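With one protein chain removed, the remaining protein chains of the complex are shown where they sit.
Our next item is subunit A:
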Amino acid sequence: MSEDDERQQSPPSDLEFVSNKARNCNATGSGSGHPELQSTYPDQVLENVLENVLHFLTSRRDRNAASLVCKSWYRVEALTRSELFIGNCYAVSPGRATARFTRVKALHLKGKPRFADFNLMPPDWGAHFNPWALAMAKAYPWLEKVHLKRMSVTDDDLATLAELFLGFKELVLVCCDGFGTSGLAIFVSKCRQLKVLDLIESEVSDDETDWISCFPEGESNLESLIFDCVECHINFEALDRLVARSPSLKKLKLNRYVSIGQLYRLMVRAPQLTHLGTGSFSPSDIAGQGDQEPDYVAAFAACRSLVCLSGFREIIPDYLPAIYPVCANLTSLNFSYANITAEQLKPIISKCHKLQTFWVLDSICDEGLQAVAATCKDLRELRVFPVDPREDNDGPVSEVGLQAISEGCRKLQSILYFCQRMTNAAVIAMSKNCPDLVVFRLCIMGRHRPDPVTGEPMDDGFGAIVMNCKKLTRLAVSGLLTDKAFDYIGRHGKLVRTLSVAFAGDSDMALKYVLEGCPQLQKLEIRDSPFGDAALRSGLHHYYNMRFLWMSSCRLTRHGCQEIARAMPRLVVEVIRSADEEEMDDVVGTLYMYRSLEGPRTDAPKFVTIL
(Lines give C-alpha, C1' and ligand atoms only; values in the text may rest on other atoms or scores of the structure.)
Protein backbone atom coordinates (compact mmCIF):
# COMPACT_ATOMS: atom_id res chain seq x y z
CA MET A 1 0.00 0.00 0.00
CA SER A 2 1.26 3.39 -0.78
CA GLU A 3 1.63 5.86 2.02
CA ASP A 4 -0.13 8.41 -0.07
CA ASP A 5 -3.82 8.32 0.48
CA GLU A 6 -4.69 10.69 -2.26
CA ARG A 7 -4.27 8.39 -5.14
CA GLN A 8 -7.32 6.87 -6.70
CA GLN A 9 -6.83 3.17 -6.54
CA SER A 10 -9.00 0.25 -5.66
CA PRO A 11 -8.87 -0.86 -2.05
CA PRO A 12 -5.22 -1.16 -1.21
CA SER A 13 -4.04 -4.59 -0.34
CA ASP A 14 -0.46 -5.70 -0.08
CA LEU A 15 1.05 -5.30 -3.45
CA GLU A 16 0.43 -8.08 -5.92
CA PHE A 17 3.20 -8.59 -8.37
CA VAL A 18 1.85 -9.94 -11.56
CA SER A 19 4.38 -12.12 -13.29
CA ASN A 20 3.37 -11.31 -16.84
CA LYS A 21 4.23 -7.67 -16.23
CA ALA A 22 7.73 -8.76 -15.37
CA ARG A 23 7.88 -10.66 -18.59
CA ASN A 24 6.99 -7.56 -20.53
CA CYS A 25 9.87 -5.74 -18.92
CA ASN A 26 12.23 -8.41 -20.17
CA ALA A 27 10.86 -8.27 -23.66
CA THR A 28 11.34 -4.56 -24.06
CA GLY A 29 14.87 -4.71 -22.77
CA SER A 30 16.21 -6.85 -25.54
CA GLY A 31 18.59 -5.79 -28.24
CA SER A 32 21.69 -5.60 -26.14
CA GLY A 33 23.64 -7.95 -28.35
CA HIS A 34 24.25 -10.55 -25.66
CA PRO A 35 21.61 -13.23 -26.21
CA GLU A 36 22.94 -15.52 -23.48
CA LEU A 37 22.48 -12.80 -20.84
CA GLN A 38 19.17 -11.65 -22.23
CA SER A 39 17.22 -12.50 -19.09
CA THR A 40 19.43 -10.53 -16.65
CA TYR A 41 21.38 -7.78 -18.44
CA PRO A 42 18.42 -5.90 -19.89
CA ASP A 43 16.81 -5.96 -16.44
CA GLN A 44 19.84 -4.37 -14.92
CA VAL A 45 20.18 -1.79 -17.62
CA LEU A 46 16.56 -1.02 -17.23
CA GLU A 47 16.86 -0.70 -13.49
CA ASN A 48 19.82 1.63 -13.73
CA VAL A 49 18.07 3.75 -16.30
CA LEU A 50 14.95 3.69 -14.23
CA GLU A 51 16.79 4.76 -11.14
CA ASN A 52 18.26 7.74 -12.93
CA VAL A 53 14.95 8.68 -14.44
CA LEU A 54 12.92 8.24 -11.29
CA HIS A 55 15.20 10.60 -9.42
CA PHE A 56 13.47 13.35 -11.34
CA LEU A 57 10.02 12.27 -10.34
CA THR A 58 8.94 14.46 -7.49
CA SER A 59 5.17 14.22 -7.36
CA ARG A 60 4.19 11.57 -4.88
CA ARG A 61 1.13 10.63 -6.86
CA ASP A 62 3.25 9.94 -9.91
CA ARG A 63 5.61 7.93 -7.76
CA ASN A 64 2.76 5.87 -6.36
CA ALA A 65 1.59 5.09 -9.86
CA ALA A 66 5.10 4.19 -10.94
CA SER A 67 5.56 1.87 -8.01
CA LEU A 68 2.63 -0.24 -9.14
CA VAL A 69 3.91 -1.00 -12.63
CA CYS A 70 5.91 -4.06 -11.67
CA LYS A 71 8.24 -5.44 -9.03
CA SER A 72 11.25 -3.78 -10.56
CA TRP A 73 9.66 -0.39 -10.70
CA TYR A 74 8.39 -0.80 -7.15
CA ARG A 75 11.87 -1.52 -5.92
CA VAL A 76 13.53 1.30 -7.78
CA GLU A 77 10.87 3.79 -6.85
CA ALA A 78 11.34 2.88 -3.20
CA LEU A 79 15.07 3.47 -3.53
CA THR A 80 14.67 6.83 -5.14
CA ARG A 81 11.92 8.35 -3.02
CA SER A 82 13.64 10.99 -0.95
CA GLU A 83 10.60 12.81 0.39
CA LEU A 84 8.16 10.67 2.36
CA PHE A 85 4.67 11.97 2.99
CA ILE A 86 2.36 10.18 5.42
CA GLY A 87 -1.06 11.77 5.71
CA ASN A 88 -2.10 9.86 8.81
CA CYS A 89 0.65 8.83 11.17
CA TYR A 90 -1.39 5.84 12.28
CA ALA A 91 -2.00 4.47 8.80
CA VAL A 92 1.41 2.89 8.72
CA SER A 93 4.05 2.14 11.33
CA PRO A 94 7.48 3.77 11.35
CA GLY A 95 9.03 0.35 10.91
CA ARG A 96 7.05 -0.47 7.82
CA ALA A 97 7.77 2.90 6.27
CA THR A 98 11.50 2.71 6.88
CA ALA A 99 11.63 -0.85 5.60
CA ARG A 100 10.21 0.11 2.24
CA PHE A 101 11.86 3.48 1.70
CA THR A 102 15.50 3.34 2.57
CA ARG A 103 16.89 6.62 1.33
CA VAL A 104 14.56 9.22 2.71
CA LYS A 105 15.87 12.73 3.33
CA ALA A 106 12.63 14.51 4.19
CA LEU A 107 9.67 13.35 6.24
CA HIS A 108 6.23 14.92 6.19
CA LEU A 109 3.81 13.59 8.80
CA LYS A 110 0.30 14.50 9.79
CA GLY A 111 -1.36 13.45 13.04
CA LYS A 112 -4.60 14.56 14.60
CA PRO A 113 -7.71 15.22 12.55
CA ARG A 114 -8.55 18.85 11.97
CA PHE A 115 -11.55 18.98 14.31
CA ALA A 116 -9.12 18.49 17.18
CA ASP A 117 -8.25 22.16 16.70
CA PHE A 118 -11.71 23.15 17.90
CA ASN A 119 -11.77 21.45 21.28
CA LEU A 120 -13.68 18.47 19.88
CA MET A 121 -11.09 15.98 20.97
CA PRO A 122 -9.52 15.60 24.39
CA PRO A 123 -5.81 16.32 24.63
CA ASP A 124 -3.48 13.35 24.94
CA TRP A 125 -5.33 11.55 22.17
CA GLY A 126 -2.10 10.60 20.48
CA ALA A 127 -0.16 11.43 17.33
CA HIS A 128 3.16 11.24 19.12
CA PHE A 129 6.20 12.01 17.09
CA ASN A 130 8.47 10.06 19.39
CA PRO A 131 8.30 6.59 17.78
CA TRP A 132 8.94 8.18 14.40
CA ALA A 133 11.89 10.14 15.70
CA LEU A 134 13.48 7.01 17.06
CA ALA A 135 12.81 4.97 13.91
CA MET A 136 14.20 7.71 11.68
CA ALA A 137 17.31 7.97 13.81
CA LYS A 138 18.11 4.37 13.01
CA ALA A 139 16.99 4.28 9.41
CA TYR A 140 17.83 7.73 8.08
CA PRO A 141 20.75 9.25 9.94
CA TRP A 142 21.18 11.57 6.95
CA LEU A 143 17.65 12.99 7.38
CA GLU A 144 17.54 16.70 6.64
CA LYS A 145 13.99 17.81 6.91
CA VAL A 146 10.95 17.13 9.09
CA HIS A 147 7.55 18.68 8.54
CA LEU A 148 4.86 17.85 11.11
CA LYS A 149 1.25 18.87 11.33
CA ARG A 150 -0.94 18.30 14.39
CA MET A 151 1.56 16.04 16.05
CA SER A 152 2.60 15.88 19.65
CA VAL A 153 6.30 16.65 19.92
CA THR A 154 8.25 16.60 23.17
CA ASP A 155 11.38 18.44 24.20
CA ASP A 156 13.16 15.10 24.05
CA ASP A 157 12.08 14.66 20.44
CA LEU A 158 13.60 18.01 19.60
CA ALA A 159 16.79 16.98 21.30
CA THR A 160 16.78 13.74 19.30
CA LEU A 161 16.46 15.63 16.04
CA ALA A 162 19.34 17.88 16.85
CA GLU A 163 21.64 15.25 18.29
CA LEU A 164 21.11 12.22 16.09
CA PHE A 165 20.82 13.84 12.69
CA LEU A 166 24.07 15.58 11.96
CA GLY A 167 23.01 17.22 8.74
CA PHE A 168 19.56 18.29 9.92
CA LYS A 169 18.46 21.43 8.14
CA GLU A 170 14.74 22.08 8.28
CA LEU A 171 12.10 21.79 10.95
CA VAL A 172 8.53 22.88 10.30
CA LEU A 173 5.93 22.39 13.04
CA VAL A 174 2.37 23.30 12.17
CA CYS A 175 -0.35 23.09 14.84
CA CYS A 176 1.89 20.98 17.05
CA ASP A 177 2.21 20.93 20.80
CA GLY A 178 3.90 19.14 23.64
CA PHE A 179 7.17 21.04 23.70
CA GLY A 180 8.50 24.23 25.19
CA THR A 181 11.24 26.80 24.98
CA SER A 182 13.67 24.45 26.70
CA GLY A 183 13.25 21.96 23.87
CA LEU A 184 13.79 24.74 21.37
CA ALA A 185 16.93 25.79 23.21
CA ILE A 186 18.46 22.34 22.95
CA PHE A 187 17.40 22.03 19.34
CA VAL A 188 18.89 25.27 18.09
CA SER A 189 22.07 24.92 20.07
CA LYS A 190 22.94 21.52 18.65
CA CYS A 191 21.64 21.82 15.14
CA ARG A 192 24.56 23.49 13.46
CA GLN A 193 23.36 23.22 9.89
CA LEU A 194 19.92 24.62 10.59
CA LYS A 195 18.41 26.56 7.72
CA VAL A 196 14.73 26.57 8.57
CA LEU A 197 12.89 26.70 11.88
CA ASP A 198 9.22 27.39 11.27
CA LEU A 199 6.81 27.25 14.19
CA ILE A 200 3.36 27.85 12.80
CA GLU A 201 0.24 28.02 14.96
CA SER A 202 1.88 25.70 17.46
CA GLU A 203 1.56 25.68 21.20
CA VAL A 204 4.91 26.32 22.85
CA SER A 205 5.07 26.27 26.61
CA ASP A 206 7.02 28.98 28.31
CA ASP A 207 9.75 27.33 30.34
CA GLU A 208 11.42 30.68 30.75
CA THR A 209 14.35 29.51 28.67
CA ASP A 210 16.08 32.03 26.46
CA TRP A 211 16.22 29.87 23.36
CA ILE A 212 17.16 32.67 20.98
CA SER A 213 20.48 33.00 22.79
CA CYS A 214 21.17 29.34 22.20
CA PHE A 215 21.85 29.62 18.50
CA PRO A 216 25.56 28.92 18.06
CA GLU A 217 27.93 31.83 17.57
CA GLY A 218 29.43 32.59 14.22
CA GLU A 219 27.77 32.89 10.86
CA SER A 220 24.50 31.04 10.69
CA ASN A 221 22.88 29.31 7.71
CA LEU A 222 19.42 30.43 8.73
CA GLU A 223 17.12 31.15 5.82
CA SER A 224 13.83 31.07 7.65
CA LEU A 225 12.92 31.74 11.27
CA ILE A 226 9.22 31.79 12.05
CA PHE A 227 8.09 32.03 15.65
CA ASP A 228 5.06 34.32 15.61
CA CYS A 229 2.98 31.78 17.51
CA VAL A 230 5.41 31.55 20.43
CA GLU A 231 3.74 33.24 23.37
CA CYS A 232 6.82 34.07 25.37
CA HIS A 233 9.16 37.00 25.71
CA ILE A 234 12.35 36.67 23.76
CA ASN A 235 15.77 38.12 24.25
CA PHE A 236 15.75 40.86 21.67
CA GLU A 237 19.43 41.68 21.78
CA ALA A 238 20.24 38.05 21.08
CA LEU A 239 17.77 38.06 18.19
CA ASP A 240 19.31 41.20 16.80
CA ARG A 241 22.76 39.62 16.85
CA LEU A 242 21.40 36.45 15.29
CA VAL A 243 19.81 38.32 12.41
CA ALA A 244 23.02 40.27 11.94
CA ARG A 245 24.98 37.05 11.45
CA SER A 246 22.45 35.35 9.18
CA PRO A 247 23.19 36.70 5.70
CA SER A 248 20.92 34.14 4.02
CA LEU A 249 17.88 35.00 6.10
CA LYS A 250 14.87 35.52 3.87
CA LYS A 251 11.91 34.76 6.10
CA LEU A 252 11.48 36.21 9.55
CA LYS A 253 8.21 36.18 11.45
CA LEU A 254 8.33 37.72 14.89
CA ASN A 255 6.03 37.18 17.81
CA ARG A 256 3.97 39.84 19.51
CA TYR A 257 6.61 40.52 22.12
CA VAL A 258 8.68 42.35 19.54
CA SER A 259 7.80 46.02 19.44
CA ILE A 260 7.76 48.17 16.35
CA GLY A 261 10.93 49.90 17.45
CA GLN A 262 12.67 46.56 17.67
CA LEU A 263 11.20 45.56 14.32
CA TYR A 264 12.81 48.63 12.84
CA ARG A 265 16.23 47.58 14.03
CA LEU A 266 15.81 44.10 12.58
CA MET A 267 14.61 45.39 9.24
CA VAL A 268 17.62 47.64 8.96
CA ARG A 269 19.80 44.59 9.57
CA ALA A 270 17.98 42.44 7.04
CA PRO A 271 16.65 44.41 4.07
CA GLN A 272 16.95 41.26 1.98
CA LEU A 273 13.92 39.70 3.62
CA THR A 274 11.19 38.35 1.35
CA HIS A 275 8.76 37.29 4.11
CA LEU A 276 8.24 39.40 7.18
CA GLY A 277 6.02 38.94 10.22
CA THR A 278 6.02 42.27 11.99
CA GLY A 279 5.38 41.23 15.58
CA SER A 280 3.19 43.53 17.62
CA PHE A 281 3.46 46.55 15.32
CA SER A 282 3.06 48.83 18.26
CA PRO A 283 5.52 50.54 20.52
CA SER A 284 6.62 48.90 23.72
CA ASP A 285 5.30 50.37 26.93
CA ILE A 286 8.64 51.67 27.98
CA ALA A 287 9.22 53.78 24.88
CA GLY A 288 9.64 57.32 26.01
CA GLN A 289 7.14 59.87 24.80
CA GLY A 290 9.71 62.34 23.66
CA ASP A 291 11.88 59.81 21.84
CA GLN A 292 12.46 60.31 18.18
CA GLU A 293 10.48 57.76 16.24
CA PRO A 294 12.59 55.87 13.74
CA ASP A 295 11.87 56.27 10.06
CA TYR A 296 9.68 53.23 9.59
CA VAL A 297 8.77 54.16 6.04
CA ALA A 298 12.43 54.15 5.06
CA ALA A 299 12.94 50.77 6.65
CA PHE A 300 10.12 49.29 4.61
CA ALA A 301 11.26 51.07 1.50
CA ALA A 302 14.66 49.44 1.87
CA CYS A 303 13.09 45.96 1.76
CA ARG A 304 12.83 45.78 -1.98
CA SER A 305 12.30 42.03 -2.08
CA LEU A 306 9.45 41.88 0.40
CA VAL A 307 6.51 39.96 -1.04
CA CYS A 308 4.82 38.51 2.02
CA LEU A 309 3.77 40.57 5.02
CA SER A 310 2.02 39.41 8.19
CA GLY A 311 1.99 39.99 11.94
CA PHE A 312 0.34 43.17 13.17
CA ARG A 313 -0.46 41.33 16.35
CA GLU A 314 -1.30 44.36 18.49
CA ILE A 315 -1.52 46.93 15.81
CA ILE A 316 -1.73 50.64 16.41
CA PRO A 317 -3.25 51.69 13.08
CA ASP A 318 -1.38 55.01 13.10
CA TYR A 319 1.70 53.09 12.05
CA LEU A 320 0.10 51.45 9.04
CA PRO A 321 1.27 54.02 6.50
CA ALA A 322 4.79 52.76 7.12
CA ILE A 323 4.08 49.78 4.87
CA TYR A 324 3.04 51.84 1.83
CA PRO A 325 6.40 51.41 0.07
CA VAL A 326 6.06 47.62 -0.11
CA CYS A 327 2.39 47.32 -1.03
CA ALA A 328 2.93 47.35 -4.75
CA ASN A 329 5.15 44.28 -4.55
CA LEU A 330 3.13 42.27 -2.07
CA THR A 331 1.69 38.98 -3.19
CA SER A 332 0.60 37.93 0.30
CA LEU A 333 -0.81 40.06 3.11
CA ASN A 334 -2.04 38.69 6.40
CA PHE A 335 -4.10 41.14 8.46
CA SER A 336 -5.93 38.42 10.37
CA TYR A 337 -4.72 39.74 13.70
CA ALA A 338 -5.31 43.38 12.86
CA ASN A 339 -8.56 44.83 14.05
CA ILE A 340 -8.78 47.63 11.51
CA THR A 341 -11.67 49.39 9.83
CA ALA A 342 -12.48 49.79 6.16
CA GLU A 343 -11.15 53.34 6.25
CA GLN A 344 -7.84 52.16 7.63
CA LEU A 345 -7.62 49.37 5.08
CA LYS A 346 -8.40 51.36 1.96
CA PRO A 347 -5.18 53.34 1.57
CA ILE A 348 -3.22 50.12 1.91
CA ILE A 349 -5.23 47.79 -0.24
CA SER A 350 -5.58 50.31 -3.03
CA LYS A 351 -1.84 49.95 -3.58
CA CYS A 352 -1.78 46.15 -3.50
CA HIS A 353 -2.27 45.43 -7.16
CA LYS A 354 -0.32 42.21 -7.16
CA LEU A 355 -1.95 40.68 -4.14
CA GLN A 356 -2.75 37.00 -4.49
CA THR A 357 -3.31 35.95 -0.88
CA PHE A 358 -5.21 38.07 1.61
CA TRP A 359 -6.20 37.12 5.15
CA VAL A 360 -8.22 39.67 7.10
CA LEU A 361 -10.63 40.23 9.99
CA ASP A 362 -14.27 41.04 9.32
CA SER A 363 -13.69 44.36 11.09
CA ILE A 364 -13.14 45.76 7.60
CA CYS A 365 -16.82 45.12 6.86
CA ASP A 366 -18.42 44.70 3.44
CA GLU A 367 -17.03 48.09 2.54
CA GLY A 368 -13.49 46.88 3.06
CA LEU A 369 -14.16 43.82 0.93
CA GLN A 370 -15.47 46.06 -1.81
CA ALA A 371 -12.18 47.92 -1.71
CA VAL A 372 -10.33 44.61 -2.03
CA ALA A 373 -12.46 43.65 -4.99
CA ALA A 374 -11.75 46.97 -6.66
CA THR A 375 -7.98 46.58 -6.64
CA CYS A 376 -6.90 42.99 -6.19
CA LYS A 377 -7.66 41.58 -9.59
CA ASP A 378 -5.12 38.84 -9.17
CA LEU A 379 -6.48 37.56 -5.89
CA ARG A 380 -6.31 33.77 -5.56
CA GLU A 381 -6.94 33.18 -1.89
CA LEU A 382 -9.13 35.11 0.54
CA ARG A 383 -9.78 34.35 4.21
CA VAL A 384 -12.11 36.50 6.29
CA PHE A 385 -12.03 35.71 10.01
CA PRO A 386 -14.49 36.89 12.64
CA VAL A 387 -13.44 39.33 15.30
CA ASP A 388 -16.35 38.27 17.46
CA PRO A 389 -17.44 34.72 16.74
CA ARG A 390 -20.75 34.68 18.50
CA GLU A 391 -23.99 33.68 16.88
CA ASP A 392 -25.56 37.09 16.66
CA ASN A 393 -27.79 38.40 13.98
CA ASP A 394 -25.64 41.33 13.06
CA GLY A 395 -22.28 40.88 11.55
CA PRO A 396 -19.93 43.22 9.78
CA VAL A 397 -19.63 41.13 6.62
CA SER A 398 -22.42 39.54 4.64
CA GLU A 399 -23.56 38.56 1.18
CA VAL A 400 -22.71 42.06 0.04
CA GLY A 401 -19.01 41.49 0.61
CA LEU A 402 -19.08 38.07 -0.99
CA GLN A 403 -20.87 39.40 -4.05
CA ALA A 404 -18.34 42.19 -4.42
CA ILE A 405 -15.42 39.81 -4.18
CA SER A 406 -16.95 37.47 -6.74
CA GLU A 407 -17.33 40.34 -9.18
CA GLY A 408 -13.91 41.84 -8.66
CA CYS A 409 -11.68 38.84 -8.12
CA ARG A 410 -12.46 36.51 -10.97
CA LYS A 411 -9.35 34.43 -10.54
CA LEU A 412 -10.27 33.40 -7.02
CA GLN A 413 -9.27 29.83 -6.22
CA SER A 414 -9.71 29.54 -2.49
CA ILE A 415 -12.04 31.22 -0.06
CA LEU A 416 -12.75 30.91 3.66
CA TYR A 417 -15.51 33.27 4.74
CA PHE A 418 -17.01 33.68 8.18
CA CYS A 419 -20.22 35.67 8.33
CA GLN A 420 -23.49 35.98 10.17
CA ARG A 421 -25.69 36.11 7.12
CA MET A 422 -25.50 34.92 3.55
CA THR A 423 -27.90 34.62 0.65
CA ASN A 424 -28.16 31.90 -1.96
CA ALA A 425 -27.98 34.60 -4.61
CA ALA A 426 -24.52 35.72 -3.56
CA VAL A 427 -23.21 32.18 -3.38
CA ILE A 428 -24.67 31.40 -6.79
CA ALA A 429 -23.08 34.56 -8.15
CA MET A 430 -19.70 33.47 -6.84
CA SER A 431 -20.13 30.04 -8.40
CA LYS A 432 -20.58 31.70 -11.78
CA ASN A 433 -18.07 34.51 -11.46
CA CYS A 434 -15.24 32.41 -10.03
CA PRO A 435 -15.10 29.21 -12.02
CA ASP A 436 -11.55 28.47 -10.88
CA LEU A 437 -12.59 27.86 -7.29
CA VAL A 438 -10.83 24.85 -5.81
CA VAL A 439 -11.64 25.54 -2.16
CA PHE A 440 -14.98 26.94 -1.01
CA ARG A 441 -15.47 27.19 2.74
CA LEU A 442 -18.37 29.24 3.93
CA CYS A 443 -19.11 29.47 7.63
CA ILE A 444 -22.43 31.08 8.45
CA MET A 445 -21.92 31.35 12.17
CA GLY A 446 -25.57 31.15 13.11
CA ARG A 447 -26.42 27.49 13.08
CA HIS A 448 -29.31 26.36 10.87
CA ARG A 449 -29.68 29.85 9.48
CA PRO A 450 -31.69 30.13 6.25
CA ASP A 451 -31.33 32.67 3.47
CA PRO A 452 -32.45 35.87 5.22
CA VAL A 453 -33.99 37.29 2.05
CA THR A 454 -35.93 34.28 0.79
CA GLY A 455 -36.26 32.25 3.97
CA GLU A 456 -35.09 29.23 1.99
CA PRO A 457 -32.39 26.79 3.04
CA MET A 458 -28.92 27.33 1.60
CA ASP A 459 -29.19 24.22 -0.58
CA ASP A 460 -29.26 26.04 -3.90
CA GLY A 461 -26.23 28.14 -3.14
CA PHE A 462 -24.00 25.21 -2.35
CA GLY A 463 -25.59 23.27 -5.18
CA ALA A 464 -24.49 25.96 -7.58
CA ILE A 465 -20.96 25.82 -6.23
CA VAL A 466 -20.58 22.11 -6.91
CA MET A 467 -22.27 22.42 -10.26
CA ASN A 468 -20.38 25.40 -11.62
CA CYS A 469 -17.00 25.12 -10.01
CA LYS A 470 -15.67 22.15 -11.88
CA LYS A 471 -12.29 22.13 -10.19
CA LEU A 472 -13.64 22.10 -6.64
CA THR A 473 -11.77 19.73 -4.32
CA ARG A 474 -12.54 21.15 -0.90
CA LEU A 475 -15.93 22.22 0.46
CA ALA A 476 -17.23 23.35 3.85
CA VAL A 477 -20.96 23.95 4.21
CA SER A 478 -23.07 25.78 6.76
CA GLY A 479 -26.41 27.45 7.30
CA LEU A 480 -29.76 25.71 7.06
CA LEU A 481 -29.27 22.71 4.77
CA THR A 482 -31.63 19.91 3.86
CA ASP A 483 -30.77 16.56 2.29
CA LYS A 484 -31.12 18.27 -1.07
CA ALA A 485 -27.82 20.08 -0.65
CA PHE A 486 -26.08 16.76 -0.20
CA ASP A 487 -27.85 15.33 -3.19
CA TYR A 488 -26.27 18.12 -5.22
CA ILE A 489 -22.87 17.42 -3.72
CA GLY A 490 -23.14 13.73 -4.51
CA ARG A 491 -24.26 14.40 -8.04
CA HIS A 492 -21.82 17.14 -8.98
CA GLY A 493 -18.97 17.15 -6.53
CA LYS A 494 -17.02 14.54 -8.43
CA LEU A 495 -13.63 15.96 -7.55
CA VAL A 496 -14.36 16.78 -3.92
CA ARG A 497 -11.69 15.35 -1.63
CA THR A 498 -12.41 17.15 1.62
CA LEU A 499 -15.88 17.88 2.96
CA SER A 500 -16.76 19.56 6.26
CA VAL A 501 -20.32 19.40 7.54
CA ALA A 502 -21.78 20.88 10.70
CA PHE A 503 -25.36 21.17 11.92
CA ALA A 504 -26.74 20.15 8.55
CA GLY A 505 -28.97 17.67 6.78
CA ASP A 506 -32.29 16.04 7.67
CA SER A 507 -31.69 12.32 7.46
CA ASP A 508 -29.35 9.47 6.62
CA MET A 509 -30.01 10.13 2.94
CA ALA A 510 -27.76 13.17 3.04
CA LEU A 511 -24.71 11.18 4.05
CA LYS A 512 -25.64 8.41 1.65
CA TYR A 513 -25.70 10.83 -1.27
CA VAL A 514 -22.19 11.95 -0.44
CA LEU A 515 -20.68 8.55 0.24
CA GLU A 516 -22.19 7.07 -2.87
CA GLY A 517 -21.68 10.05 -5.14
CA CYS A 518 -18.20 11.39 -4.43
CA PRO A 519 -15.54 8.98 -5.66
CA GLN A 520 -12.62 11.23 -4.74
CA LEU A 521 -13.68 11.77 -1.15
CA GLN A 522 -10.69 11.44 1.18
CA LYS A 523 -11.50 13.37 4.31
CA LEU A 524 -14.98 13.69 5.69
CA GLU A 525 -15.58 15.54 8.93
CA ILE A 526 -19.10 15.84 10.29
CA ARG A 527 -20.45 17.21 13.53
CA ASP A 528 -23.89 17.60 15.06
CA SER A 529 -25.82 16.24 12.10
CA PRO A 530 -28.62 13.65 12.17
CA PHE A 531 -26.78 10.79 10.46
CA GLY A 532 -26.98 7.28 11.85
CA ASP A 533 -25.79 3.73 11.36
CA ALA A 534 -27.62 3.16 8.09
CA ALA A 535 -25.82 6.10 6.57
CA LEU A 536 -22.52 4.81 7.84
CA ARG A 537 -23.13 1.47 6.17
CA SER A 538 -23.59 3.11 2.82
CA GLY A 539 -19.90 4.01 2.68
CA LEU A 540 -18.46 0.54 3.13
CA HIS A 541 -17.40 0.39 -0.49
CA HIS A 542 -15.36 3.52 -0.13
CA TYR A 543 -13.77 3.70 3.31
CA TYR A 544 -10.53 2.06 2.23
CA ASN A 545 -10.05 4.91 -0.22
CA MET A 546 -10.34 7.55 2.42
CA ARG A 547 -7.84 8.97 4.81
CA PHE A 548 -10.43 9.33 7.56
CA LEU A 549 -14.03 9.82 8.58
CA TRP A 550 -14.92 11.92 11.61
CA MET A 551 -18.43 12.02 13.01
CA SER A 552 -19.19 13.67 16.33
CA SER A 553 -22.53 14.27 18.01
CA CYS A 554 -24.38 12.47 15.25
CA ARG A 555 -26.74 9.53 15.66
CA LEU A 556 -24.35 6.64 15.63
CA THR A 557 -24.59 3.70 17.96
CA ARG A 558 -21.87 1.49 19.19
CA HIS A 559 -23.21 -1.60 17.53
CA GLY A 560 -23.51 0.27 14.26
CA CYS A 561 -19.85 1.18 14.42
CA GLN A 562 -18.98 -2.34 15.46
CA GLU A 563 -20.60 -3.62 12.29
CA ILE A 564 -18.32 -1.44 10.26
CA ALA A 565 -15.29 -2.56 12.21
CA ARG A 566 -16.17 -6.20 11.61
CA ALA A 567 -16.81 -5.69 7.93
CA MET A 568 -13.56 -3.85 7.32
CA PRO A 569 -10.52 -5.35 9.02
CA ARG A 570 -8.09 -2.73 7.71
CA LEU A 571 -10.07 0.10 9.21
CA VAL A 572 -9.32 1.36 12.70
CA VAL A 573 -12.62 2.40 14.27
CA GLU A 574 -12.11 4.65 17.26
CA VAL A 575 -14.91 5.68 19.55
CA ILE A 576 -13.85 8.67 21.58
CA ARG A 577 -15.65 9.26 24.84
CA SER A 578 -16.11 12.46 26.70
CA ALA A 579 -15.69 12.34 30.44
CA ASP A 580 -19.29 11.85 31.42
CA GLU A 581 -20.00 9.00 29.07
CA GLU A 582 -19.97 5.52 30.42
CA GLU A 583 -17.83 3.03 28.66
CA MET A 584 -20.75 0.84 27.70
CA ASP A 585 -23.07 3.54 26.41
CA ASP A 586 -24.54 2.55 23.12
CA VAL A 587 -24.62 6.10 21.83
CA VAL A 588 -21.38 7.12 20.22
CA GLY A 589 -20.11 10.61 21.03
CA THR A 590 -17.32 10.74 18.50
CA LEU A 591 -16.36 8.31 15.79
CA TYR A 592 -12.97 8.65 14.19
CA MET A 593 -12.05 5.98 11.72
CA TYR A 594 -9.19 5.59 9.29
CA ARG A 595 -7.55 2.96 7.15
CA SER A 596 -4.39 1.44 8.51
CA LEU A 597 -2.01 -1.36 7.79
CA GLU A 598 -1.20 -1.78 11.44
CA GLY A 599 -4.45 -2.53 13.17
CA PRO A 600 -5.40 -0.91 16.48
CA ARG A 601 -2.76 1.39 17.86
CA THR A 602 -1.12 0.57 21.15
CA ASP A 603 -0.87 4.10 22.45
CA ALA A 604 -4.59 4.85 22.71
CA PRO A 605 -5.61 6.65 25.91
CA LYS A 606 -8.38 5.42 28.16
CA PHE A 607 -11.09 7.54 26.67
CA VAL A 608 -10.60 5.92 23.28
CA THR A 609 -12.14 2.55 22.52
CA ILE A 610 -11.03 0.79 19.37
CA LEU A 611 -13.76 -1.50 18.11
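A few points about this structure:
To be clear about the criterion, contacts are C-beta pairs under 8 Å (C-beta built on N, C-alpha and C of every residue); 3 or more make two chains touch, one makes a residue touch a chain; residues count from 1.
In this section, contacts and distances are computed from a predicted model.
When the listed names "Auxin-responsive protein", "Proteasome subunit beta", "Electron transfer flavoprotein-ubiquinone oxidoreductase" or "tRNA (adenine(58)-N(1))-methyltransferase non-catalytic subunit TRM6" are checked against UniProt, the chain not shown comes out as "Auxin-responsive protein". From the options A:82, A:189, A:235 or A:339, the residue with contact to the unseen chain in the full assembly is A:339. The chain omitted from view is touched by exactly one of A:297, A:387, A:453 or A:587, namely A:387. Even with one chain removed from view, subunit A keeps its contact list with that chain: residues 115-124, 152, 154, 175, 177-180, 201, 203-208, 231-232, 313-314, 336-339, 361, 363, 385-391, 418, 443, 445, 447, 500, 502, 527-528, 552-553, 578-580, 589.
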